[in-house]
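Taking it in order: structure first as structure tokens, then the write-up.
The complex is shown incomplete by one protein chain, all other protein chains being positioned as in the whole.
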Amino acid sequence: MRLDRLRGRRLIATAAILVLGLALAACSDPQSTVDPKSDHTETINDLYIIVFWLAMVVFVAVLGATLALSLMFRERPGRVAKQIHGNSRLEVVWTLIPVVILVAIFVPTVAAISDLDHGDEDELPANTVRVEAIGHQWWFEFRYPDLGIVTANEMHVPVDTPVLVTLLSDDVIHSFGVPQLAGKVDMVPGREHRILFTPNEARPNAYLGQCVEFCGTSHANMRFRVFVDEQGVFDAWARNEIADAVAVESLSALAQEGGALFTNPLLAAGATPCIGCHTVSGSLASGTIGPNLTHVGGRSTLFAGVRDGFAGAANPDAVQRELERWISNPDDIKPGVTTRQSGMPAWGELLTGEQIRAIAAYLRELR
Amino acid sequence: MATAAGALAPPAVPAPSVVWSWLTTVDHKRIGTLYGVSGMAFFVLGGIEALMIRGQLAVPNGDVVDAEHFNALFSMHALTMIFLAIMPLGAAFFNWLVPLMIGARDVAFPRLNALSYWFFLAGALMLNASWFLGGAPDTGWFAYPPLTEEPFSTSRAMDFYTVSLLILGVASLIAALNFIVTIINLRAPGMTMLRLPVFVWMTMIVSWLLALSLPVLTVGLVQLYFDRNFTTHFFIPDGGGDPILWQHIFWIFGHPEVYVLILPAMGIVSEVLPTFARKPLFGYAAVVFAGLSIAVLGFAVWSHHMFTTGLGPVPRVVFSATTMTIAVPTGVKIFNWLATLYGGNIRFTTAMYFAVGFIATFTIGGISGVMHASPPIDSQQQDTYFIVAHLHYVLFGGAIMGIFAGVYYWFPKFTGRFLNEGIGKLHFWLFFIGMNLTFFPMHFLGVAGMPRRIYTYDADLGWETWNFVATIGAFVIAAGMLTFLWNFVRSLRAEANAPDNPWDAPTLEWATSSPPPEHDFDVVPVVRARDPLWHDRDNGLAPPEPDPNEHIHLPPPSYYPLLIAIGFALFGIGALSHLAVLALGAVVIVYGVWGWVLEPTGPEPGGAH
Partner (left out) sequence: MAEAAHAPSPAAGARHSTTGIDSRKLLMWIFLASECLFFGSLISTYLIFKGDIPFPSPAFITEHMHGGEVTGWFPADRTGPDGTEYAGVLNIPVTSASTFVLLMSSVAMVLAVFGAQNGRPKMMKLWLFATMLLGIVFLGFQVFEFHEFGAEGLNLSTNQFGASFFVLTGFHGAHVTVGVLMLGSLLVGSMRRTGLGPDSGFHVETVGLYWHFVDIVWIVIFTIIYLIPA
């Protein structure tokens, strides 16, 4: 039958696409799960390669057999079906074949689980960087208790150094997923999970991460970046983060005006002022509900990886316009922010455009 | 109330209208039809939801729907497809076929059977009513707390979720109990357990899975409802509760539920393949015991849904082992189906296309399932599109392909009419190509790190091409479904010319007319072999003559099932609104149960069943 032959070509084409597609995905995609850049993900990927090829063998064998049998035994004049009821020996054989394949998957699986276990935390190398990652609806907070850094949505770590991330959540369940460095582990309120990895390739572009457990309206807009830096770059970043925000005197006039608005505890009647939720160290602002904004102007993204930030921006004025849009009505960019519990007000209803522009200018200069 | 053979029982209400006769029916075939039509309608609804999801994701930063609606759409798509489409479509086949296949004249409890359908309809309508009453559930079908608790979910959506799932659960539980008893107790003479058609075995296994897993979900839903409405903190960490407890409860139900969805399709395929290969199912006992092993193991694997929730290494190793073990009986089934093809003289009807297509696509879903049975690999694949690909290969490539194999195979038995084979094959190819086009690229998306349940994504992540392809595929599937509906309507208008056994099939349902009379069999058949009709054909045994003196008792129609279901629905609406409605519901239920118990149904006075 013509259609069967057609189906044969389709199957072969499918198999080809499978291999090709997976191979392509490995090379280029910035959030690829098969492009490991740490010891942790290399262990996973080595296991994945074994399992992938075993899966391919089963795929080709079973689909090939399905196709071949369908073609070989299709209806023919004069053909009589053999009335076979079964064969115990065959049953044993094809019970054992999957068992063998599964053992071949299971043994390296157990080995990998044991390799990935972070073991006793007291025995980690002295240079281990400890980070607390806290999930919030819908942004990530990163704290470095040993260094005294609190930042948001962008995590910096030195290359070739073990990183122990403690995963926490402030509200609902989130998941810390950064495929090239750490796979994923959930952030569950009331629990502490840990993940240990040693990144092995510094690069100027960040590794992309994202919340991978559905966490409400703007789950899709909860992204983060991990910068793997050479030690010197990391140290410089850390020094800047530890320092207080830029002194008010060195800001532009408009930014100074914005700073005054930002730190005004009586900014607008009926709305929590900026400093009720945000911290800008060195100023009055010391709220802890929203992201720490001390160095927000120096970040490469804004609003949890949803828009480009000021750092390295080709057109910083365009970034500022997005920031003004955010302050006016964050739901425009990230739905649900104003309506979530202790969400951010839409300042567009409470402040003038001039005031919002000033606040955005202030934040822009907080490098 | 005994009547002569072949005649209908005198209706309880004089000159009932067509509508009333459907509302009060206790005939398993009519109830099967009700389930089937409702299931198809919800399949279309779930499909429309899927098309909107795919429309939104066709290009980066799409703006077909907003975030809130997208989240409701993917949640309702899952709930609709699982609880309102695949489960009732399975139930449609159970209802239609189990009594016919075991040589019975109805299920053990015809009124309970009607009750289960009306409960199902009440739950289904209530769940979908949420769209118009403050928003549909938008936290996924798994409803993980604390997102589903106050203050993160303040609308009534999650209360609609708990209450309607409780009602749907009761519906499934009633049906499950009924089928277990029917299969154990209503078999025709000679129909031993190891002569039961594989489909009947799968029905029984599914029923046991439901009977033992639904109560667990019930407890979880009650606890979630109490958390939201009666100030408990079962799943709220601030009050001493544990959100992970819900995950355990949900997946202890949820994983057996996966087999509830797929085993009926496996049963259907196990009937279709031998008929069209014209040879008995290879390794009948192995296929049955593989089904049983899958069911038993199904209760021991739930934590593989939770590999990334911080389980310790030991549970991860254990649940990985049990999960991989399930691949063994699944493999045994696939190999036996392939061996059934071997040496056959295969007639490639549309039903056979779907059955063979099922083997191919289900196998792909099985293979990817083994991949994330390995916890380290799962830590990359969990909650990415790789899982979406996997589950759709199992549930679309498996359950839906199997169900349509059954639709084409038994349509002549159900209606006395054939579906057009040419249009049917077009339908198959649109489905087969469409589903591979939609779901295969999702493997690539998953490997490229695209998470599930995101309503938007940026360009330049390597996700554009395959998302666009997947969206095209979804519309090809939709075209396939339209083709089917066209075929369906066309056939219903065509002449009823199907003979009793058009495919020369071996099982008992083909021994009666197409469609069967209300009492199913003029003579209760006597079973002498596993493939009874082939045995009788090959040994020249003629079907037995009806005994003109036999009195066939058929249960009279009853409106109490509908009444109790209305009472239960009121009870549920009360749980969502006002105590007075709840009390009214309770009164209706009590009245209905009382009438039910006293309603004469048996051939002798005072007999209830």
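We call the chains A and B, going by the order they appear; numbering starts again at 1 in every chain.
Note that a contact is a pair of C-beta atoms (placed from the backbone, for glycine too) under 8 Å apart; a residue touches a chain by one contact, two chains touch by 3 or more.
Since we're looking at a predicted model, the values are computed, not measured.
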Missing chain touches which shown chains?
B
Please identify which residue in B:65, B:133, B:245 or B:292 touches the non-displayed chain.
B:245
Which residue among B:173, B:202 or B:338 touches the omitted chain?
B:173
With respect to the chain omitted from the figure, which of B:19, B:314 or B:597 is a touching residue?
B:597
May I ask you to list the residues on chain B that touch the chain which is not drawn?
2, 105, 108-109, 173, 177-178, 180-182, 184-187, 189-192, 211-216, 218-220, 222-223, 226, 230-234, 239-242, 245, 249, 524, 526-528, 550-555, 594, 597, 601-607, 609
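What we mean here is this: only the chains that are shown with their structure count from here on.
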So, in whole Å, the Cα centroid of chain A is separated from that of chain B by 36
Parts of chain A lying in touch with chain B, wherever the complex brings them together:
1, 3-4, 10-11, 14, 17-18, 21-22, 24-26, 28-34, 41, 43-44, 47-48, 51-52, 55, 58-59, 62-63, 65-67, 69-70, 73-76, 79-87, 90-91, 94-95, 97-99, 102, 105-106, 109-110, 112-114, 116-117, 137, 171-173, 175, 177, 179, 183-186, 188-191, 193, 208, 210-221, 335-336, 340-341
Residue set of chain B touching chain A in the complex reads 66-68, 71, 138-140, 144, 146-147, 151-152, 237-238, 242-244, 277-280, 282-286, 308-310, 313, 316-317, 320-321, 324-325, 327-328, 331-332, 334-336, 338-339, 341-348, 356, 359-360, 363-364, 367-368, 370-371, 373-377, 379-384, 386, 425, 429, 433, 436, 440-441, 443-444, 446-457, 460-463, 466
